[in-house]
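For this view, one protein chain was removed and the others were kept in their places.
Up next is chain A:
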Amino acid sequence: MALMQISEPGQAPAPHQRKRAVGIDLGTSNSLVASFRNGSVQTLPDLDGRHLLPSVVHYGEQGQMLLGNAALAVAGEDAENTLMSIKRLMGRSYRDVAQADVLSPYTLVDCGEDMVKLKTRVGDISPVQVSAEILKTLAERAVETLGGELDGAVITVPAYFDDAQRQATKDAAQIAGLKVLRLLNEPTAAAVAYGLDEREEGAVAVFDLGGGTFDISVLQMQKGVFEVLATGGDSALGGDDFDVEIARWFAGESIATLSAAQRRQLLNACKAAKETFANPELNQVEIEVLGQSKLLTREQLNALLDPLIDRCIRACKRALRDARLSADNILNVVMVGGSTRTLRVRERVAEWFGREPLTSIDPDKVVALGAAQQAEQLVGNRQGDEVLLLDVIPLSLGIETMGGLTEKIIHRNTTIPVAMAQEFTTFKDGQTAMAIHVVQGERELVEDCRSLARFELKGIPPMVAGAARIRVTFQVDADGLLQVAAKEETTGVESQVQVKPAYGLSDGDIADMLKASWASAGEDKEARALREQQVEAEALLQALSAALLADGEALLSEDEQKALLADMEKLHNEREQGTAASIANQIELVGKASETFAERRMNASIKKALAGRRVDDL
């Protein structure tokens, strides 16, 4: 049995098994999946050889679903049931998006405080479900191409995404059945794809203008660590807005009277005109749509786009200020996102940064390629040349205090993971509960920030006002997701609170969506649960075996090693013969049994890191 080998010193370990890991760029207009194949990272095409999957889902009359190009093909004739650009709805309430989205052909459903939904003929659909369908399609493509189940995925998100948007993305991955190794910021992924981590050390700006979002990130590369110094941007600004500007110019006032299908036609025509202008030779384009025809010159186009590009430049300015750098400190500017093909954007960026931006990698693929590279490393296929990507939290986290004001607890651009604690007290005698409202944003008034969660701390022992000392800890993990724990310090009463963003999905919602996705896949729930636990058990056993091989001798006594191995062997047997529940149970037991080992390994690596530094200094 493979497992026993690790207890026999000197015996060769099981041959290294290559894992299947992918990078996924879940984009506003298009999505991609990439993986490491034949010595390099590549985006994976579908059966027709197309790499980009339009992020579009169509719900048909017979309940059938179309994805990507097939969905796009029917968008003109059935706009209301063709969901596109849904990334900008992720983790958003109706109030957030209703104004910015007046030109969407589909109908939004106001769900109050909860995430907005989309009205279709098959019912109200959550943006998370639509994203899950796109992820599932890409995952299936990867499984076929790579020849087996995936071990993990890195999914990219705009650096500017807040907690609710990140959580929504992670929920979508869960519904699609993907194991998320990391939510990675898109600009960071792009810089990795350009191999800037292997070039000269210094500051890099990543200018990422996609269909619906704009991100600017300033990164610093030094000695194998890629650190995000600052991020900024606008999560509601992108190439789609360019199309809308052109459409407004074309149709004038009458734009409000167009039907959904007409709007779609108009926007498509404007988008096509914009793309034609990517040819530097052309100076004017005739737009013909809705029985009208108008001539657009490059000068007019530039004048239409400049106010939008100005917004990008202002965000760049701010990001550089946050990073305490000036434009001439930037060694490289990386261009990402299809909208950076617009020549006016390149011109203005080159002018402002005082250098030509990098454009050699396809701006649509660069993020997925970088994500695949990182996935390859995180899943454990690459060793030795590891790059560490340190991200920051894009928006401050705070709580509501008296008078509707926010008190910031974790500031914008703080490196994550991060934990901060804050002490609160009671203001009434005998008070046993306390309401806490967590918000995210930079503004001083709570109503101007995003409400992330409201929760109540209960079971505070009754004391006189001001005597209780309640320590609330905010923990943000490497994906930028928040958890809150609270503890009454004088008595030690503890309460763990899992913060689910108010705009997110409840665990019940996710369970329902999972069930729905099984039903549509014709899958048996029990079988799927069992398979998931088996995969989980296998991953844990592999990780522990590798850890024992590396550090078992040094960090554990012989008895400790034996005890842990015995538990692992039980899990191994359970995995072969057990039920989903019994495997889960044994996973929990092995997890507990390996706690001391985990702690010692962490301490050992800290010591080693510092020892390494001291040796370097000599």
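A few points about this structure:
By our rule, a residue touches a chain if its C-beta (ideal position, glycine included) is under 8 Å from a C-beta of that chain, and two chains touch if they have at least 3 such contacts; residues count from 1.
Criterion: contacts and distances are computed from a predicted model.
Not every chain of the complex appears here, and the one that does not is recorded in UniProt as "Co-chaperone protein HscB homolog", selected from "Xanthine dehydrogenase subunit D", "ABC transporter ATP-binding protein YxlF", "Co-chaperone protein HscB homolog" or "NADH-quinone oxidoreductase subunit M".
Residue in contact with the omitted chain (choice from A:115, A:320, A:335 or A:389): A:389. Considering the full assembly, A:181 is the residue among A:32, A:146 or A:181 that touches the omitted chain. Of the options A:478, A:530 or A:549, the residue whose C-beta touches the omitted chain is A:478.
If you put the hidden chain back, the residue from A:439, A:544, A:565 or A:583 that touches it is A:544. Touching the missing chain, out of A:248, A:294 or A:317, is residue A:317.
Counting the whole complex, the residues of chain A in touch with the unshown chain are 19, 151-152, 181-182, 222-225, 227, 314-315, 317-318, 321, 377-380, 386, 388-390, 414-420, 442, 475, 477-478, 539-540, 542-544, 547, 554-555, 590-592, 594-595, 598-610, 612-614, 616-617.
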